[in-house]
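The complex appears here without one of its protein chains, the remainder shown in place.
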Amino acid sequence: MIKLVDVHKSFGDNHVLRGLNLEIDKGKTTVIIGRSGGGKSVLLKHIIGLLKPDKGQVIVDGVDVAGLNDREMNEVRKNFGVLFQGSALFDSMTVGENVAFPLREHTKKKDREIRKIVSERLRAVGLTGVEEIMPSELSGGMRKRAGLARAIALHPQVVLFDEPTTGLDPVMTEAVNELIINTQRDFNLTCVATSHDMQSIFTIGHKIAMIYEGEVVAYGTPEEIRKSENPVLKQFLSGSLEGPINIL
Amino acid sequence: MSVISTEAKVGLFILIALIILGYMSFQVGEYGFGLKKGYLVKAVFDNVSGLEKDASVVIAGVEVGRVEGVSLVHGKALVLMRILPEVMLERDASVSIKTHGVLGDKYVEIVPGTVGEEYLLDGGVITNVKKQADIDQLLRDLGSISSDVMKVTSSLENVISGEEGEANLKAIMTNTRELMENLNNIVKRNDEKVSVMISNFSNASKEMERAFTSLNEIVDKINRGEGTIGQLVKDEGVFDNLDKTIASLREIAEKINEGKGSIGRLVNEEETVDNINASLKSLDTSMEGINKYITKTDQFRTFVSYRGEYLFEEDNAKSYVELKLRPREDKYYIVGVVADPRGKRSVTDRTVDGTTSRIEEWDRNELLFNAEIAKRYKDVVLRGGLLESTGGVGIDYFAFNDDLKLTFEAFDFDSERNPHLKFYAEYGIFNHIYLSAGYDDFISDEGNESPFAGFSIKFEDEDLKYLLSNVPIP
Partner (left out) sequence: MRNLIVAFDDLGRSVLRTVEEMGSILIFFVSVMVWMFRPPLRLRLIFKQMEFVGVKSLFVVVLTGTFTGMVMALQGYYGFRMFSAESMVGSTVALGMTRELGPVLTALMVTARAGSAMAAELGTMKVTEQIDALYVMSANPIKYLIVPRVIAGVLTLPALTIVADFVGILGGYFVGVPVLGINAGAFVNNITMLVGLDDIYNGLVKAAFFGFILSLFGCYKGFTMTGGAEGVGKATTEAVVLSSISILVSDYFLTAIMF
C-alpha cells in the first residue's frame, strides 16, 4: 500500500536519498535501519508528505502524494498516525489536550465523548490520570507513550514510529516494544518504524530494510536479514568498526 | 488553572484601553465637527500662509468652528469656515488670522459685530477682514532693530570704556556731587521759602487725602464742576502758595541758565555733550528701526529723569537719574543710578576663632542701581526688580491725567532688619518739572527714617534730543 519509487532528496549539497526504492506491506511492521543521519527520518517524512521528493514517486494507496494539494493531502493524513522522535507533544497543552487534539480537529465529537476517548487511548498505552499534566513533567518513556496515544487517537490505518525506543532504559524499551506489537496486532495496523536498536528491530519487525548511502541495500524478514552476507549489513549488525561503513 | 480566565483578562485589558481611549478622545474633544453640521461663511484674505484645513475658528478664545478649506480666488485666499449653528454672526463682524504664541498654529479669530445687525446666512461673506501682523516682516524688523541696538551698545561702550570715557564719567559724577552741594546751598539759602513750600504741601496733601477718600464723589463732582476740586481751584490760598513755589523754582532755573552751578557746567562741557550726542544719534537710529514696525499708537518711548530728594533728618540729598524705556503703553523698564548720602551698605561675615561677627560698612562713594520692570493696569503701576541695589517692589497710583503720582516702595528685605519702606507723592507743576514729598525708610530700626521733599525733571527722548543738540555752546 506504500511504495517509494526511485526517490531522490537533497538538502543543498547533502544528497540524502539517492534513488530509494521500497515497498511496505499492509498490516505488517516494517523496520527501517541505518546509521544516524542516514535519512531514516527523511524517508518517513516523505511518506507522510512533510517532504516532497526531488525526483521519484511516493505512492500511498495508489496515489502519488507529491502531486496532492493541501486538502487532498489532509485526507490522506487522516489515515496516518505519527510518533515523532522526540514525541513532539505540544508543550503549551496538557497531555489530555494533546491526545484530544486530532479528535477536536477532525471530528465533530462532543467534549464529553472526546474526554472518554482520550482516557481510553491513554489507558491503552498504559497511562492513567495524566490528562491534566503538562508534557514537560513527564519522563521520556511516558512522553513516548502519550505521543503514541495521540498518534492512534483517530484509529489510523498506518502508524509511523521514528526511533520509538531511542534514549530509553532497557525495561522501558521492552515495554514500548510490547506496546507497539500489541497496538499493531489489536488494530491490525500497518507500521513503519525506524531504529538502530538491535533488540527492538528483531522484536517488532516483520520486515527489515537497511538504508545505506541513500538507497535500500537490504530488505527482508528478520531471518533473511540475520543470514544476509551483505557486508554493510553485517558490519552494522555486529557493530564492528571494520567494514565498508566509513565512520569519519 | 488560574482563577481568572484568559478571556476575562483579555476582555478587561481591552476594556481598560477603550476607556482610556474614550477619556482621552473626550478630553481633546473636537465637538464632532466632522459631522458636517453648522453653516458656512467665507472671507477673503491677502495671505493665509500657515492656515490649515481644520484650523480653529474662535470668538473670544472659544472655538466656534473649523476652517473647511482654503482656495485661491483672483490672487487672494478664500477661506471657507464652518460655524456652529447656535453661533450667529453679524454682518459687520470682523475676521483676522492669529497665531497661538510666536510659533504656534494659525487660527481664525472672529470679533462679533454690532448687536442688532443682520445675521450672516449660510454661504455669507465676512467683508471686514483685519490685516494680520506678518510674522516674517516682524522678524525682519527685529533683525534690523537688533543690529541698531548693537550699534547703540558699541557707541555706549565707546563713551564709557577707555580712559577718556572713564574721565568723562568721573567728571559727570563730580558734577553731580557739586550739583547736590549747590542744591543743598540753594535749599539752605532759601530756607524760608522751603518751609513755606512744605507747609503748602502739607495743606495740599491734607486736601488731597480728603479728596481720595471719596474718589467716586470727586469724579461725579468734577463732571458737575463743583465739590472739593472746584473749591481747591478757587481757593485763593492754594494759588498764592503755588505762586510762591513756582517763583522759587523759577529762581533755580534762572541760576541754571546763567551757567552758575553744576547743571550749567554739565550742559556746557563740550566733550560730554559730544559723547551724549553720539550715543543719542545711535539711539535715534534704533528708535527709527523700532518705530518702523510699531504703529503710531503703540510708539516706543523713552524718558530720562532726574530726581532730587532732600532728607530732612539726614540734612542731605539723595538723587536719582533714571532712564525709562516704554515699549508699550502698559509696560516699561526703568534703569537708573541712585546717589545716596549714606552710600552703599555692604555686609561681610568674618569668622574669628569660631565666632562669627558681621561687619557692616557704608561706602559713601558707591552708587546704587535701579533696574525694574513695570506693568500698568489702568491707573496703577506695579513694578519690581532692583531698587537701590536690592530686590524690591513698588506700586504707583496715578491721578489727574497722570499729573499726580502716589508711590509706595518696599525693598532691602533682610531677616536682620526691617525692610526699607518709602512712600511719596509727586505732582507735576508744569512741563518737565515735578515736586515731590514723602517719607523715606519710615519703619527703619536703624534710625534712617526721614521725611523728604524734592523735585524732579523728566524729559522724553524727543525733548532731550532737542535740548541737547540745540544747546548753544559758548
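Order of writing sets the labels: A and B. Residues in every chain begin at 1.
Convention: contacts are C-beta pairs under 8 Å (C-beta built on N, C-alpha and C of every residue); 3 or more make two chains touch, one makes a residue touch a chain.
Quick caveat: nothing in here was measured; it's all calculated off a predicted structure.
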item	value
Sole residue of A:19, A:67 or A:86 that reaches the chain not shown, by the stated touch rule	A:86
Residue of A:15, A:52, A:78 or A:115 in touch with the missing chain, whole complex considered	A:78
Interface with the unshown chain - residue positions in chain A	45, 48-50, 70, 74, 77-78, 80, 82, 84-86, 88-91, 101-102, 105-106
Hidden partner chain, residues of chain B it touches	6-7, 9-10, 13-14, 16-18, 20-21, 23-25, 27-30, 100-101, 104-105
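Simple rule for what comes next: only the chains that are shown with their structure count from here on.
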item	value
Whole-Å separation of chain centres (CA-atom averages), chain A against chain B	96
